[in-house]
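Here's the structure, in structure tokens; my notes come after.
Here the complex is missing one protein chain, while the rest keep their positions.
Let's look at chain A:
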């Protein structure tokens, strides 16, 4: 799981690009500094069901493990 969290952080353009991340039951909602650094293909390669980019908000649909993944990602960002 921690590897998956690391892969998602990388797909979002790295820790420095992530301004905010929160879990909503089946998806990670993140706000990124530069959406151009987001690699949708890399995010989908982590097993995500889908990726939605709208302005600076990126939603990664990961399924019900969103909560635990967000905890893992926050551990990486701290």
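The rule we apply is simple: a residue touches a chain if its C-beta (ideal position, glycine included) is under 8 Å from a C-beta of that chain, and two chains touch if they have at least 3 such contacts; residues count from 1.
Please note the rule applied: contacts and distances are computed from a predicted model.
Colleague: Any idea which of "Energy-coupling factor transporter ATP-binding protein EcfA2", "5'-nucleotidase", "Thioredoxin reductase" or "PTS system, glucose-specific IIA component" UniProt assigns to the chain that's been left out?
Modeller: "PTS system, glucose-specific IIA component"
Colleague: Please identify which residue in A:15, A:52 or A:77 touches the non-displayed chain.
Modeller: Residue touching the chain left out of view: A:52.
Colleague: List every residue of chain A that touches the chain not included in the displayed model.
Modeller: Counting over the whole complex, chain A touches the hidden chain at residues 22, 24-27, 29, 49-50, 52, 59, 61, 63-64, 67.
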